[in-house]
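One structure, as structure tokens, below. Some questions next.
Every protein chain of the complex appears in place save one, which is left out.
And then subunit A:
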Amino acid sequence: DLLCGTQETPKKTKFGPLADQDRIFTNLYGRHDWRLKGALRRGDWYKTKEILDKGVDWILNEIKVSGLRGRGGAGFPTGMKWSFMNKPSDGRPKYLVVNADEGEPGTCKDREIMRHDPHKLIEGCLVAGRAMGARAAYIYIRGEFYNESSNLQVAINEAYAAGLIGRNACGSGYDFDVFVMRGAGAYICGEETALIESIEGKQGKPRLKPPFPADVGVFGCPTTVANVETVAVAPTICRRGGTWFLSFGRERNSGTKLFNISGHVNNPCTVEEEMSIPLKELIERHAGGVRGGWDNLLCVIPGGSSTPLIPRHVCDTVLMDFDALIQAQTGLGTAALIVMDKSTDVIRAIARLIEFYKHESCGQCTPCREGVDWMNKMMWRFVKGDAQSAEIDMIWEISKQIEGHTICALGDGAAWPVQGLIRHFRPLMENRIADFKQKQQARA
């Protein structure tokens, strides 16, 4: 057993590249049929009845052994999260909610799963739902993804028609429904409690936690909100074994992950790779390298816009997993790399991100509603250089007053990019302020 054998077997030190036979999302690029026939041919829905028959404890144990961590950005251990629902029913039905409201700038992985491999997600809903004792799954997909939600609905209809979900799903005696709910354009609805509010037909304003969704969730019933990728890899983990999934990546950062590489690379793409792969290798192998060569790299935002940026010298050696990036004072988030080369006006890039957070703030709590708007106004002045040097410390302090003092993590998500910019590019900001002052004096 791999877990007790770590003393004898040498720890893995080289991560990536992944062999095709170890890839879970075999139709990532949509080259094969995404419908039921094609999915069956690629191994979906194989022995699902047997997996369901193994029972709740077996499925939860496989997920725990695999070391799967949430793929939606927070990286919470999935086995633990799903087992929170494993308590005797108090009369209320339990629900699984799948978070397909992919709005984090840089992230576009769930869209590929939903339009090219929807049956993986549906089977995942069934397996995860069984593990939680859920009555039904609601897949909340962002409203802009009309064509993706259309593919997903067709796949769900096929699954119902084939008896794979619905009454007596896969012949296991377990009833399970899957519903698609389309959102209407709000990034904040990607937050789990805001998503629950949105499903209930209200404004997507997050709730305070506690009570956690596992106690009081959608329609007042115990709910687990999980990301599309987390749910979609669950059946493959159960089929090929938790220890197989554990064999990829470093300890506590196991498995495979979909990476989105965008920005100033030669071939922006989405690719499934092993966790803990070095960032440099990931960009050079799959995205054709940085535009103008690796030496032209300025910085990278490693995990979607909410994670602080990392400068070139960190990018040279950092590994793409949860722990390594936390050590580099950033985070893996959704593994959506935004690569910036030396031609970038990085202050403008971060200012645009803060504008994004300002638009997307729900407006409930003061630190976010007022603070993010304030940071936005300051950031656009920093782009021009029309500021005082002391305002850099001021915006740092504002970001610290927002971070951790809000109802949900959007405040943190807005504060971190600013902190990353100041931590690594303060001299650039100071220079711009000095230049602006010089120009003003020259004009006067």
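Basically, contacts are C-beta pairs under 8 Å (C-beta built on N, C-alpha and C of every residue); 3 or more make two chains touch, one makes a residue touch a chain; residues count from 1.
The rule is simple: contacts and distances are computed from a predicted model.
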item: UniProt protein name of the chain not shown, from "Coatomer subunit delta", "Transcription factor IBH1", "NADH dehydrogenase [ubiquinone] flavoprotein 2, mitochondrial" or "Methyltransferase-like protein 5"; value: "NADH dehydrogenase [ubiquinone] flavoprotein 2, mitochondrial"
item: Touching residue (missing chain; options A:Ser89, A:Asn147 or A:Gln438); value: A:Asn147
item: Touching residue (missing chain; options A:Ser83, A:Asn99 or A:Ser198); value: A:Ser198
item: Contact with the hidden chain (one of A:Ala287, A:Cys365 or A:Ala414); value: A:Ala287
item: Per the touch definition above, residue among A:Leu28, A:Leu68, A:Val98 or A:Leu152 touching the missing chain; value: A:Leu28
item: Where the unshown chain meets subunit A, residue by residue; value: 17-18, 20-21, 23, 26-32, 40-44, 46-47, 50-51, 54, 93, 102-108, 111-112, 116, 142-147, 179, 181-187, 198-204, 219, 239-241, 244, 260-264, 266-273, 285-288, 305, 336, 338, 340, 344, 348-350, 352-353, 356, 359-360, 362
